[in-house]
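As you look at this complex, bear in mind that one protein chain is not there, while each of the others sits in place.
When the chains are written out, they are named A and B in that same order, and each has its own residue count from 1.
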Amino acid sequence: MLRGLNQERIVFTIAVVLFVLFSVLLPGFLSAGNLLSLIQNVSILGILGVAMAIAIIGRGIDLSILSTMPVSAAWLLTLVNGGMPIGLAFVCALGFVIAVGIINGTLIAYVEIPAIFATLAMGIVVYGFGKAFMTPIDAVYTGRGESWFYAIGSGRVLGIPSPVIVFALVAAAAFLFLRTLKPGRFIYGMGDNPLAARVTGIPVRPMIILQYVIISIIALIAGIVMATALAGINTRLALSTMVYDVILVVVLGGIGLAGGKGGIRNVVVGTLLIGILLNGMTIMNLTYTVQSILKSVILLLAIVADTLLNPRDEQTAQHGDI
Amino acid sequence: MAASEAWTRWRYRWIPDKLVGEILSKSWIDTLIPGVILAAVLAFFSLKLPGFLSGSNLGDIAQIYGEYLIIIVGITFVMMAGGIDLTVGSTFAFCNLAALLLINSMEMNLALGIPLIMLIGGAIGLINGLLIGYLGMRAFLTTLVMLIIVRAVVDQGLLDYGQTISRGFNASTAWEFMGVGTVFGVPSSLVVAAAIALVGHVVLTRMRFGWHVMAVGGSRRSAYNAGIRVKRTVCLTYMISGLMTGLAATFYAARLTSAGTDVGKGLEVTMLTAAVLGGISLGGGRGSVIKAMLGAVIVLLVQNSLIRMGLTSGTSSLVLGLILLAAVAIDVRWVKNRHKILARAYVSPTYFRLPPLPETAAGSGSPYALNDRLRGVAAIGLGELDGPEDVIFDRDDNLYCGSRHGDIIRFFAPDHRRSEIFAHIGGHPLGLAFDPQGNLLTCVGGMGLYRVSPSGEVTKLSDETNRSLLSIVDDSRLRLADDLDIAPDGRVFFSEATIRYEMYDWMVDALEGRGNGRIICYDPRTGQSRTVLPNLQLPNGICVEPGGQSLLFAETWGCRITRWHFDGPHKGRREVVIDNLPGYPDNINRASDGTFWCALCGMRSPVFDLALRMPDFRRRMVQKVGRDDWLYPNMNTGCVIKFDAAGTILDVLWDLGGEAHPMITSIREHKGHLYLGGIYNNRVGRYHIPGADPAWTSNASYWGDRS
Partner (left out) sequence: MIGKSMWSAAAAVAILASVAGTVAAGPYDDGQSKKYYETMKGKRVAFVPLSMGFDLTEGWNAALQNQAKALGYTVDVRDPNWNVEAAVQAVNGFIADKPDVLILHPLDQQAYNRLVPKAQKEGIYVVQVNLKSVVNGDAYVGTDWYDMGVRQAQLMAKTCGKAAGKNGKVAIVTGQAATPTVIIGNQGMDDVFAEHPDIKIVAKQSADFDPSKAQAVTSTILKQNPDLCGIIGIWDGQDTGVAAAVREAGMQDQVFFISQGGGNKAAACDNIANGNFDAYFSYDVPGQGRDLNAAVKILLQTKPKPGSAAFALYTPLKLITKDSLTASSCWTLDQLKRDGG
C-alpha cells in the first residue's frame, strides 16, 4: 500500500486532508467565493508552474522566467502608456520574449551550458537589459484604458475570476501540447534520456530552443495577467525569491528534476496544495513570516516522505545529478 | 644532407615544441582560465577607474574578500563532492542575526560566541547533510527548501529581535578588531580566511578526507564500491559549508552590524558564480581551493568596480550577467574540448635520421638474410597465455612468464604443460630476472620494479626515481619500466621505455623520434632509484655482460645496441656496439657460447625511416588524421639475432609468414633450447639450438652453480 505512494499522491493526500480540516475548522473556508479566490491567488504561480514544468520535463530548468515575466510585461505597459496601440505593443513584447527564449535555448543546446546556469545568467541579463534600456522605472502602472485587455487579470467570466480561466487555458494548452503533439512527446523523450533521443533522430537542439521559446511566451502571459490584475507591475520581482516558489510548486507536484516524468496534472496538484495552505493560514491570521515557515516545512516534509518511500540507490543514481 | 634537412634538424633540436603539450596536460592548466580572466578584469578596470588599485579601495575589497573566501572554501568542499549548497545565503543571514543578538547585543564573550555561531551554521549544514547524505535526497531541491525555511525563520527573528538588535552596541576591542581591525594592513577577516584556505587546500589535496571528497565527486558509485563511506563524506561537506558560513557571517556582523532583510540575499548565486568562474565543475570531482579563490576575487572585483563606475543598476546587472555567461561558456567548451586539443598538441615529433637500411633478402649474402628456421617451433601454453613479454627459468627448470592480466605464470618442469598462477601483481609484468637468492625481479608496466619471493610474495622495490629539474612532465613516477638485469653487487639496472606516454600508448612514442626513455639504477642497499642514463630512444633490453662491469642496452626506436660501463676502469664510457639494425631491437640475453641473443620485435621500413626525417609531416599527420590512420612502425614481423661483444652478427632466425612468432620481444636460452616470448603473442616458443651446450643455464651463468 505504502509502496504505491509517490510524491504526487502524498501531496494530493496532504492537500485533501488540509482541505477537509480547514473546511471543518475554519468558518468561511468552504464558501464558493473563498475557493475561487483561493485558486485565483495562486493562478499566476500556477501559470509559471506550467512553464517551469515544460522545462523540467525536458531535463532543463528555467530560472529566467521571473525576469522575463515582469520585464516583458512592464515594457508592454510602457509602450502602451507611451501611446502605442495595445496590439502592436503586444507584438513587440512577444518578439522580445521569443528572442529571450531563443537565446536561452541556444545557450543550452548549442553552447551546451547547463540549463541552470544559462538561465540563471540570462535572468540577470534580461533584468539588467530591461532596466537599462526598456523600463528605467521599476514600477510601471497600467493606464486608464477601457480595453478588454485590462480585464485579463481583473475581470470575471461567468462569475469566475479571469486569472483562473487563463490558468486553466494555459494548463489545458500545455497538456494537449505535451500529450498529443510530436514536439511535446519529444520533450518527454529528451528528458528521459537525451542521448537516446538524439540517437533516435529527434532534432534535440531545435527542440530545446522551441521548449524555451514556449516557456518565455507563457511567462509573458503570466506577466500580462499580473500587470492587469494589480494595475501595474514591478520589475524588481526579478530579484525576489519567487522563482524558488515556482520550482517548488512543480517539484512538489511530483515532477522529478531528472526529467522525463510527470505532467501538467502534477502542477495543478502542487499549486492547489500551496493555494489551500496560504488561504487557510491567512484565514487563521498567521503572520506572513509564520506562513512562510510553515509552508516551507510542509514542502520539506513532502519531499522527505517521497525520498523515504522511493529511495535512491547508490548504484543506480545518476552521476552528477544534483 | 640537403640544406633544408639540416635546417629541420637544427630547428627541432633547439625549439622545444614538446613543452606546449606537456604544459597543456598539467592539471593546473585549468586554473589558467580564471587566471587569464582575472588579469583581463584587472587590466580593464585599472585603466577605466583611476584609484582602482589604490590602498583604500583594495582595503575595502579585501575585507569583503575575506568573508567571501571563508564561505567559498566550504562551498568548494560541497561542490567537489558532487553537491550544491544553495542554503548559504540564508544560513549567512541567520548567523548574522545570531551574531548580532549574542555578541553585539548580549555582549557575549567572543571566544564563546564565535564557536557558538559557527555551530549554529554547522547545525543547519548538518540538517542538509543528513537529508542529502543519509536520506539520499537531491541536493539542489533540499538546499533550496532549506534556503526558504531558514530565510523565513530569519524574517521571523528580525520581527522579534529587530528592535533589540538595532539598539545593541558591543564596544569591546575584540569585536571592533573583527570588524575593522587589520594585521600589518591586512583586514582581520582576510587573515583568518587565508589560514582557512590553506588548511582547506591541504585537506583537499593531501589528506584522506579530502581524497574521499574528490573520489565521491569524481564517481560516487566507484567511491561507494571502493568502500568509502559516501554518506558520511557527503554529510560532512555540508557541515563544513555551514560552519564556514557561520564564521563569515560573524565577520560580516562585526563589520556592518546590519540586520536588514536583504542580508545574504542572492549570496548563493554569487558564490555559485564564483565557483564556476574559478572552474569548479557542477557535479563534482574537478576543482580546487585556488580556483575557488580566483573565482571569488573575479566576482568581487567586477561587482565592486561596476558599483564604483557609477553605472545604473540595470547596466551593472547586464554586465555581470554577460560576464557570467561568457565565463561559463568558456569553461564548458574548455572542459569538453580539452582532451581533443591535448591529444593533438601532445605528440611532438622531432627530426631523426637512421643510416641506410641493411639488406635482408634471402641469398643476398647479408648477415640478416631471410630463412625459415623458426617455422614449426614447439609451443608452450598455447592459447592459455596472453602476452608473455619475457620468459625465465628457475634453478629447477620451471618456466616463468608474465601475462597481460597482471599475473606471473609458472609452468612446471620437465614438460612445461602444467601451469599455475605464481603471483598476482596487478600490472602487466614485462622484463624478468632472478637474483642470487632465487627471488624473481620484474618490471611491471605502469607500476615499477617488483620482487616476487620463491613463495610468491610480492614486494614493491621502486616506483619512483629522482625528479629532473627542468622536466615539465612529472618524470619521478615510473610509467613504463620495461626490462632489467642485475649486476653482481645486487644493483638492478632497468630501462624505462618512455616518460611521455602511458603503457598502452608506447607505440605513439615512435612518432616522436626523440629520446624519451632512460635507464635507472635501483640500489638495494639504499632502497633508492636514480636515473643513470636519460634521453634514450625507447630503451628496452638490458643485459649485464659476463665481466660484471658493463651492460648492453637496446634502443628500440634508435635501432642500435650500446655498451655502457657502470663500473671498472672505463666507468661511464658509452660505446655503440651495433648502430644500424634492420629492425627494432627488444630484449637482449646471454647465449651459452659467451655471445648474446637479441630479439627484433619489428622490422624497419623505408617509408617510416623517411618519415622520421620529416617531423612536419608527422605533426600534420597527428593533427589532421584520425589516430587509427597514423603511420606507425611495422610490428608485424620480427626475428632473433645472435651477436658477439664486438657487434658482429653471427646468426639470424626468421619465421617467414609470421605464423607462430610474428613479433618476438624476448629470447631466453636454457639447456640447449631457445625460448621465445612476445608481448602480443599467445604462447612461448621453444626452439632447439643446434650445437648449443645442453647443460648451460642463465642462472648458472649469472650466479654460478648451486653450491
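In this section, contacts are C-beta pairs under 8 Å (C-beta built on N, C-alpha and C of every residue); 3 or more make two chains touch, one makes a residue touch a chain.
This one's a predicted model, so the numbers in the text were calculated from it and none came from an experiment.
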Next item on the list: Would you indicate which residue among A:Pro136, A:Pro206 or A:Pro311 is in contact with the undisplayed chain?
Entry: A:Pro136
Next item on the list: With the full complex in mind, choose from B:Thr257, B:Ser495, B:Ser592 or B:Asn681 the residue touching the hidden chain.
Entry: B:Thr257
Note to self: Please identify which residue in A:Leu230, A:Ala258 or A:Leu309 touches the non-displayed chain.
What the structure shows: A:Leu230
Notebook entry, point to check: Which one, B:Leu311, B:Val532 or B:Leu656, makes contact with the chain that was left out?
Noted result: B:Leu311
Check: Residue-wise, where is chain A in contact with the chain that is not depicted?
Finding: 28, 31, 33-34, 37, 40-42, 44, 131, 136-139, 141, 144, 154, 161, 226, 229-232, 234, 236-237, 239-240, 278-279, 282-283, 285, 287-289
Item checked: Hidden partner chain, residues of chain B it touches -> 51, 54, 56-57, 60-61, 64, 155, 158-159, 162-163, 165-166, 179-180, 255-263, 265-266, 303-304, 307-308, 310-314, 316-317
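Basically, only the chains that are shown with their structure count from here on.
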Margin query: From the mean C-alpha coordinate of chain A to that of chain B, what's the distance rounded to whole Å?
Written below: 47
Notebook entry, point to check: For the complex, which residues does chain B have touching chain A?
Noted result: 82-84, 131, 135-142, 144-149, 151-153, 155-156, 159, 219-221, 224, 230, 265-266, 269, 272, 276, 282-284, 312-322, 324-325, 328-329, 332-333, 336
Check: So in the complex, which bits of chain A are touching chain B?
Finding: 107, 111-114, 116-118, 120-133, 136, 239, 241, 244-245, 247-248, 251, 257, 287-290, 292-293, 295-297, 299-300, 303-304, 307-308, 311-312, 314-315, 317, 319-322
